[in-house]
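Working notes, structure below.
Every protein chain but one is kept in place in this view of the complex.
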Amino acid sequence: MKIRTFSYDQLDTFVHRLSGLSKLVCFLLLTTAIMLTYDIRIILAIMVLSYIMMMISKIRYSQIKVMLIYVFAFLAFNFILTYVFAPEYGVKIYGTRHQLFSFGGPYTVTLEQLFYQVTKFSKYLSVIPLGIIFILTTNPSEFASALNGVGISYKICTSLSLTLRYFPDVADDYNSISLAQQARGLEMSKKAKMMDRLKRIAGILIPLIMTTMDRIDIISNAMDLRGFGKHKKRTWYAKKPLKRNDYISMAVCLAVLIISLYIRFAVNHSIYYNPFQ
Amino acid sequence: MNSQSSTKTIVATGLGAAVFLVLFMYVKVPSPVPETNLQIAYGVSSFFAAVFGPVAGFLVAFVGHALSDFIQYGSPWWSWVVASGVGALITGLCAKKVAPAVEEGRFNTSELITFVIWAVIANAVAWLVAAPVLDIVMYSEPASTSFLQGVTAFGLDSIVSCVIGAILLKAYASTKTGKGSLSKDI
Partner (left out) sequence: MKEPIITFTDFSFQYFEQSEPTLHHIDLTIRRGEKILIAGPSGSGKSTLGNCINGLIPFAHKGKITGSLNVDGIETKKSSLFELSMKVGTVLQDSDGQFIGLSVGEDIAFALENDLVPQKEMKERVKRISAIVGMSDQIGQNPHNLSGGQKQRVSLAGVMVDDVDILLFDEPLANLDPKTGKVAIELIDDIAKEDKTVIIIEHRLEDVLHRPVDRIILMNDGKIVADGTPDEVLASGILRDYGIREPLYLTAARYAGSEITADLHPASLETFDVSGIRHDLQKWYDDHYNRVPQPQKKEMLKIEDISFSYSGVKPTLNHISAVIHEGEMVSIVGKNGAGKTTLSSVICGFIKPDDGKITMYGEDLSPYSISERAEYVGIVMQNPNQMISKTMIYDEVALGLTIRNLPEEEVRQKVYDVLKICGLYEFRSWPISALSFGQKKRVTIASILVLNPKVLILDEPTAGQDYHHYSEIMEFLKKLNENGQTIILITHDMHLMLEYTERAIVISDAEKLADQKAFEVLCDPVLTEKANLKETSLFELAQKAGIEDPLGFVECFIHYDREVRAHEN
């Protein structure tokens, strides 16, 4: 098992220089904008913007190859599922029917359904680069302080930073425990019944949880001894102060959100953009 | 809550999410439903929920699931991430009864029943209500697909939460039993 974590690269690009806080805010603003619209024009605009940002931040294809494979598999599955279970959804939304061809039975392909599914497909596709940019250009150390910056309790943020800190250790634990148990014969065979499979996996989980509980005791002692929870808040060593570009970026993303809402409520009068009427 | 138990809960939340993340990403146990896997991680989130309470449980599953999506897909599928969290949150409502018992080394029938009841309710709310409704509201997914996926998830995740969660609680409780008066068998 190869441990794949956030392969954060310490580069010096416009995107890397932004504070984690503003990247988080931009990510949330743009994903909200996409979530709240089904207008392919807005979606494509954001998609273009985010792919440009990905180029600026010098993200290499090799870093995201595996991710993209997962994403396409997921989207393809979603695409088919949507069609199989709701082949007339597009017609329902747009209120017109332009049939292209038929597979027989209820399965006809309409222009409306195609447009709906393409819009949906690009909707998801445009979110992906935003997340990738956020994850790959934000120093994990800064991650927690950024969340604290948007008003989330510092206790929760500290716990998140512990997750990032100990994730590789837990993965190592899992790996070594699982190998040692396999040597004793605990192998995941496909033939076993589901209950047996669960019991076998428990043979790995029990030692994993017990070692984790030991770790929890040690870490909480160490934190108590260094004054954790002394005050109602804490400061952050790794926090990046906000600069001019941070404010500009956040303002641009906020503008995008406002524009998309304006179009939804004042122009389209609907979440959908309807080219058929 | 005194300072130690709150620090411990925070640490447990952080590490619990790390365990959840590792299992969610790497451990795929094939389920009886074709092309779907049992998400063993839900057993872990229900364990942490039962021992450390609803808030810890929520964060373990929410953070673990969100980070896993970030790493694997670049962006979380929020409706399901929230549903994961809601499931563990509601399971955590059994902590009032289960957690003190487990800390004293007891996980017997009455604790087991409480745990299972809450876990099943929790999974029902998460996968039959929260996930599909959020899918429809947030992503405008067609209702039929959303509910179908929800039903499958409810079935599989309930089993995992109950079985794995109970096994872990039992094992953890057994480490808390004192030396007592054991005699050697000659």
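To keep things simple, chains are lettered A and B as they appear, and every chain counts its residues starting from 1.
Keep this in mind: contacts are C-beta pairs under 8 Å (C-beta built on N, C-alpha and C of every residue); 3 or more make two chains touch, one makes a residue touch a chain.
Given the structure is predicted, the values throughout are model-derived calculations rather than measurements.
Checked against the hidden chain, the listed residues A:32, A:96, A:182 or A:268 yield one contact partner: A:182.
When the missing chain is restored to the complex, the residue among A:9, A:88 or A:169 that touches it is A:169. Touching the missing chain, out of A:118, A:218, A:251 or A:267, is residue A:218.
Residues of chain B in contact with the chain left out of this view: 3-4, 170-171, 174-180, 182, 184-186.
For chain A, the residues touching the absent chain in the complete assembly are 140-141, 161-162, 164-165, 168-169, 173, 176-177, 179-187, 200, 202-204, 206-207, 210-211, 214-215, 218-231, 233-239, 241.
The definition used in the following text is that only the chains that are shown with their structure count from here on.
Residue ranges of chain B in contact with chain A, taken from their complex: 3-4, 6-8, 10-19, 21-23, 26-27, 29-32, 38, 40, 43-44, 47, 59, 63-64, 67, 70-76, 78, 138-142, 144-145, 148, 159-160, 163-164, 167-168, 171-172, 175. Residue ranges of chain A in contact with chain B, taken from their complex: 1, 4-6, 31, 35, 38, 64, 67, 70-71, 74, 81-82, 85-86, 89, 120, 127-132, 134-135, 155-156, 158-163, 165-167, 169-171, 174, 188, 190, 194-195, 197-199, 201-202, 205-206, 208-210, 212-213, 215-217, 219-220, 223-224, 228-229, 271.
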